[in-house]
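Our next item is subunit A:
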Amino acid sequence: MIIQYSFYFMNFTKKHLAAFNISCRVLIALVGGYLFSALSAVLIAQLLPGDEINSIITGLMLSFIIYTVIVLFVFATKTTLRAGVGVFIPCIVMYVFYHYLNGITA
Partner candidate 1 sequence: MLILSQILLQLLGFTLLSLSLSRNYSKVIKSTNKRLTKRTSWIIRACGYSLLIIAVFWALNSWGVALGLVYSFATATLTATFTVILLTYTRST
Partner candidate 2 sequence: MKSRFRQSMGWLHTWAGFAFAWLLFFIFVTGSLGYFENEIDRWMKPEIAIVDDAIDDFEILNSAKQQLTVLASDAEQWYLAYPSKRNPYIKISWLQPANAELGMPKQWHEEYLAPHTGKITPTRETSGGETLYRLHYNLHYVPAVVGYLITSLATLFMLIGLVTGVIIHKKIFIEFFTFRAGKGLRAWLDVHNVFSVLPLPFHLMITYSGLVLLMGISFSPVIDATYGEGKKMHRQFYNESKTENKQQQTINLNTADLSLKAELSHKPVLSLKTVLTDAKARYKNQTVSYLGIIDRNIADNTEQPSFQVWLDGNEGIEFATLLSYRLVDGQIQLEESLGKTHSAAKIYDILEHLHEGLFADTYLRWLYFISGLLGAAMIATSMIIWVKKRQNHPTKFIILIDKLNAAVVVGLPIAIAAYFWSNRLLPLAMSNRAEWELHSLFIVLAACACFCIVRAADKVWKSMLWIAATVYALLPIGNMLTTEHSLLASVQQGDWLMLGFDLSMLCFAGCFALAAVLLKTGQNETELTMKTNVKKNMKGVIKTC
């Protein structure tokens, strides 16, 4: 059953390749961008020296610039795959680094 559905899915996307690509990019930009900027904000907050409150506010304020840059990046790359990799791999790296910083074994 699963195999049948996946074949159907792949044929569908082959026929509507452009729409599929664009939808993927939109999802990567919006969802991936949010993850990326939120994780960056958390890391900025934890890595900046000094006052905790200052770092959190700074991280939050910078997150929007990061979000915009990520969205521009996602739509500027040549292939959708590059966009996805470029967003989600750093997300995973940041997530692992966050847990390392907070002493929880991943």
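Everything below uses one rule, namely that a residue touches a chain if its C-beta (ideal position, glycine included) is under 8 Å from a C-beta of that chain, and two chains touch if they have at least 3 such contacts; residues count from 1.
On the choice of candidates, all candidates are chains of the complex that A comes from, given by their letters.
Only a predicted model underlies this, so the values are computations on that prediction, with no experimental measurement involved.
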Touch-positive candidate for subunit A in this complex, from 1 or 2: 2
In the complex with candidate 2, residue positions of subunit A that touch it: 25, 37-38, 41-42, 45-46, 51-61, 63-64, 67-68, 71-72, 75-78, 98
